[in-house]
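Shown here: the complex without one of its protein chains, the others still in place.
== chain A ==
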Amino acid sequence: MTRGANRRPAGRALVLIAVVASALAVAVPPAAAAVSGTVRTAGDPLTVRRAASTSAAAIGTVANGTTVSIDCQTTGTPVSGTYGTTTLWDYVPSLGGYVSDAYMYTGSDGQVAPDCGVGTGSAQCSTGQCAGEARFRSSDAHFVVYDRVPDGKSGVAAYWTAGGAGPFYAWNSGGSGTSAEHAVPGLEPGDWIFYKVCVADRAADPDLRACSAGLTDYVA
C-alpha cells in the first residue's frame, strides 16, 4: 500500500511525457519504471547472482535492510525465503545481477516490475547447472559470455534482431572460468534483441543444448 502511494506521482509524470512526445510524433521509449524493494533476510547478506537461478554465478552480496531499485522481474529457479517460496527474481542493475524475490520486500507477493528486459541489461544461463551464462549490456550492445563448467563445451548466446536473419552467435570457447566479450553489430538505440543462452560445440551450425527460454532486451 505504501509502495502504491509512492508510485502515483511517477505515474502522472509518465503520462505527461507521453503526451508531449505524442504531440511531436516521436517514438516514446518507456521510461524505466523501476520500483524499490528492501532486502529482508534473517540477518545474513543476500547473494546476488548473474542470472535468475540458484545455479548461476554468485557475483556479490547485498546487506540485509538495503533498499534497492528493481528494474524488472523474471522467473527462475524457486527459492524459499522470508516471504515464502517463489520463482520470481528481481533484476537490480546497481548490484549487477539478480536476487530472489523471496527475500525482497516489495509490498506484494506478485510481480511489481515489468518483465525483463527493459533496456537496462539482462542475463540468462543455460538450463541445469548454468554451465553457460551470458549478460547483455544494453548500454553498448555487448554480450559478455561466461563458461563456468569444464564440460568440453562452449558457452554461447544465440541471438536474433529485426529484419529476419539469425541466429547469430556470441561464443565463449575459452574454457571453464573464462569470459568473452562480443559486440553486436548494426544495432541502434531502442532496437530489440532476442537471445537464448546455451552450451554447444563451436561450429557454423551448432547443436545448441540446454538453452534458456530466451528473452528480449533493448539497446539503451
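Worth a mention:
Here is the rule we go by: contacts are C-beta pairs under 8 Å (C-beta built on N, C-alpha and C of every residue); 3 or more make two chains touch, one makes a residue touch a chain; residues count from 1.
The criterion applied here is as follows: contacts and distances are computed from a predicted model.
A chain of this complex does not appear here, and its UniProt-recorded name among "Biotin transport system ATP-binding protein", "Threonine/serine exporter", "Alkaline phosphatase D" or "ABC transporter permease" is "Alkaline phosphatase D".
Contact with the omitted chain, checked across A:G43, A:G163 or A:P185, is made by A:G163. Of the listed positions A:P45, A:G110, A:G177 or A:G190, the one in contact with the omitted chain in the full complex is A:G190. With the whole complex as reference, residues 14-15, 18-19, 21-31, 33, 114-115, 119, 158, 160, 162-167, 188, 190-192, 194, 196, 204-205, 213-216, 218 of chain A touch the missing chain.
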